[in-house]
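Only a single protein chain was left out; the remaining protein chains are all shown in position.
Residue numbering begins at 1 within each chain, and the chains themselves are lettered A, B and C in the order written.
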Amino acid sequence: MTLDFSTTLGPAWFPAPIFTASGCASSGKELAQFFPLKSIGAIVTKSIMVKARPGRPTPRMAETPSGMLNSIGLQGPGIDSFIANDIPWLVEQGARIIVSIAGETVDEYATLARRLRSVPGISALEVNISCPNVENRGMVFACDPVSSRAVIDGVRRTLGGDLPIIAKLSPDVTDIVSIAREVVDAGADGVALINTLLGMVINTETMRPHLGGKTGGLSGPAIRPVAVRAIYQVHQALPKIPILGMGGVRNGRDAFEMILAGASGVSVGTATFGNPKAAIEIQSELKALVSAKGFTSLKSAVGFAHREIDSESAKESM
Amino acid sequence: MTLDFSTTLGPAWFPAPIFTASGCASSGKELAQFFPLKSIGAIVTKSIMVKARPGRPTPRMAETPSGMLNSIGLQGPGIDSFIANDIPWLVEQGARIIVSIAGETVDEYATLARRLRSVPGISALEVNISCPNVENRGMVFACDPVSSRAVIDGVRRTLGGDLPIIAKLSPDVTDIVSIAREVVDAGADGVALINTLLGMVINTETMRPHLGGKTGGLSGPAIRPVAVRAIYQVHQALPKIPILGMGGVRNGRDAFEMILAGASGVSVGTATFGNPKAAIEIQSELKALVSAKGFTSLKSAVGFAHREIDSESAKESM
Amino acid sequence: MSTINRYAQQISAHVLSNKRVGQYHQILISVGEVVKHCRPGNFIAISVGGENSGMVLRRAFALSRVSDRGEFGGTLELIVAPHGSGSRWLCSQTEGAVLDVITPLGDAFGIPTEPVNTLLIGGGYGSAPLFGLAEVLKARGCRVDMILGASSSPKIYAPLEGKRSVNSLKIYTEDASSGIHGRVTDSLEEIIENDSIDVIYSCGPMAMLAAISSIAQSAGVVHQCAVEESMACGIGVCMTCVLPIRQEDGSIAMLRSCIDGPVMDGSVVEWDRVGKVNEVAE
Partner (left out) sequence: MSTINRYAQQISAHVLSNKRVGQYHQILISVGEVVKHCRPGNFIAISVGGENSGMVLRRAFALSRVSDRGEFGGTLELIVAPHGSGSRWLCSQTEGAVLDVITPLGDAFGIPTEPVNTLLIGGGYGSAPLFGLAEVLKARGCRVDMILGASSSPKIYAPLEGKRSVNSLKIYTEDASSGIHGRVTDSLEEIIENDSIDVIYSCGPMAMLAAISSIAQSAGVVHQCAVEESMACGIGVCMTCVLPIRQEDGSIAMLRSCIDGPVMDGSVVEWDRVGKVNEVAE
């Protein structure tokens, strides 16, 4: 029995369900020495902003138990350089591309959408709304349903109907389902779950916050149970909305867990730092696991943990 | 130079700043074989409810990377049995006691406060508001500023002015500082930070949620950066309010990190499962670290990470 | 002070040897004086993964054989199945490795004061504590029959020395790879009757214990079983390891299998309610 390992995120089709996580693969060049970029579902690029950005002061990372904090501060070259240099290179590699965008105002997101809408070779936009909204006392867009909605609405209008939009949500909220509803309502084709959790490490030698930016984002296996819970909750509430799952995935079992919880695709972030081939290895492990469980398609495993035990025989027919 | 290692949580004084975490030491009996209970700051007892409760179905736990999920569901004997059996035994040991209470309605919390207010030997009440509010669609009290406030208000009124109230908050909120403000405003003498994060593990063999209760609370070193951040944020906003810090502390360094972030005391939870002597060992390690840094009192180290580098010389004078 | 965990000590134990036996590892560790308080049925909780391990909880193992003689002083033997990451780590520890252990934990098998006919039933590595128990029962003058079962031959643990301390030994495998084809419960009624069994001792998977319980109950024999629930703390403070136990007044109490067990009276365990919401309160 052959396995149909392809997946879709809204209208976008991918031959395989493993992706890189934004900010954990730069724009792909550095990983190309470790595996062919086109062999995985897609490269999700580091969130790009309108202008070039120097990012936050160092130290920018701290290792934590089974995880790490980062405070990169979206260092990057700006959209012009990105479109001129990074996209064409990825296209040349035959890789599928999901471009992650980030802004400080609703307008900035729309501007990015405008710049990207006619660029060939892009499969989807991931809209990283875990950024401080300078127009609203620096409150993170993703922590406020109204701002979240405004961003996605602006991007959807500017983009027109073609390119799928995946809204990337923050777990640092009281009710992630309500945020998911808002962004879907505003025109997102899917949601990416989860971005990092806000955390801090204090250096007990200097007795000050360790990171240059004081707080940072917690990622890695430590946060996986929170990610699985978020995916499960959102899939439960919005079963038709595709989810790109992420947060601490380091092997095929972890990726399978997210698929069962309701993710249509899985992004690999921090695991790549420990193992540059993580994405491609996780992809083969996942394939073996899904097959071993008797599924004939990846899609029929999506959200399987929600089904009643006695409907197990429904497996093949989905 | 001798170190004054005592601490206070509002009007309550403790000879040392290490406590057990609620639900991780039962009512003390089981730990008494491993160290004298009176040697640490206090025993924080498992959250007690008005009636006896059987708790959630097993499996009730799953180990996760550097952490664990639990879904105990507040199994316990009910307040009558607790007051009759557990408190007197602890008093006999010479232990200081912080009683954690939990309820499903605002009234239930008040009832518990009424039952406890005249029981001798209690140093403080910890009010665990991370419980589903049956009067508000099961929404967790701690996730809603209005309900949080109502619980503390009810407890404060019933209790009168004597016993200090420590409100224990959930990290699963968009803005923990605003919840802290509400409970302090309603009469809490301090806050306990943090309770577990909501998480889930899916068993990839059965392809179903692993826990009997489906979701569970994530604890252990994995969550420490989230706890430190919460403590830092709340101490920054409310520098006069004592904080009982917890979440993943497993050695003296971790406890010191929380003290520097702004905690006046530190509770040890999951670490006790790996090491029954964790609390007492962490206490000695912390003492050595605080001394080594030249502090003459534990209190002068509280929140030290917030001070400017050049005010370092102010250390002794505080 | 309370008597819970009374003799439990947290100590450093050296691995004296680690041998593969079928699908298991037979691990001998030196623990010193503490063996004096170790009884068949008790368990040991072991830290796994080393200093910077992402595994924060101890792993529980039955004490298979306790000895306070010999060149190494007090020693314990464990029979470990390489199941997941923690037990695999333990199975990879070689001679000289130092383990952080707590023992003895939990209650022990009750030993009859008179010489009676006993039947010991083990499933998989569940046989581990039964050989030590057999010796104790023998010393009390009991007749000791043993039946062991597993899915397949390599999962039967039945060491030669052990066989000496039992009067009879029957082996069942589900794939017929050794002994009788079938399960330990297949002819249990007959055995109980034919051998006039007074007490059954059992250890193995929960489903096996449940099946034995129901047969023992109809046959009217006492059944002491060592249960195996997931344990976070092993010392009674976390409430993860509970089982529904019928009380004398008919109510159900959720008792901790780490301190009120692992040895329990099979007739009061509410096997059908394990893993269910038990609305009857303690």
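Note that in this section a residue touches a chain if its C-beta (ideal position, glycine included) is under 8 Å from a C-beta of that chain, and two chains touch if they have at least 3 such contacts.
Remember, it's a predicted structure, so these values are computed and weren't measured experimentally.
The residue from A:17, A:41, A:220 or A:303 that touches the chain not shown here is A:220.
When the full complex is taken into account, the listed residue touching the unshown chain is A:65, out of A:17, A:41, A:65 or A:145.
Annotation: of C:55, C:81, C:150 or C:233, C:55 touches the absent chain (contact as defined above).
When the full complex is taken into account, the listed residue touching the unshown chain is B:66, out of B:26, B:66, B:170 or B:300.
Although one chain is not displayed, its contacts with chain B can still be listed: residues 65-66, 221. Touching the omitted chain from chain C are residues 48-55, 85-86, 89.
Within the complete assembly, residues 23-26, 29-34, 46, 51-61, 63, 65-68, 70, 72, 75, 77-78, 89, 93, 212, 220-221, 250, 270-277 of chain A touch the chain that is not shown.
Just so we're on the same page, only the chains that are shown with their structure count from here on.
Taken pairwise by the contact criterion, the protein chains are fully connected, each one touching every other. A simple rule picks the central chain: find each chain's mean C-alpha point, then take the one closest to the mean of all protein C-alpha atoms, which gives B. With centres set at the average Cα position, the gap from chain B to chain C is 36 Å. Chain A and chain C have CA centres that are 46 Å apart. Across the assembly, chain C contributes residues 54 that each touch 2 or more other chains. The residues of chain B that reach two or more other chains are 65-67, 220-221, listed in rising order.
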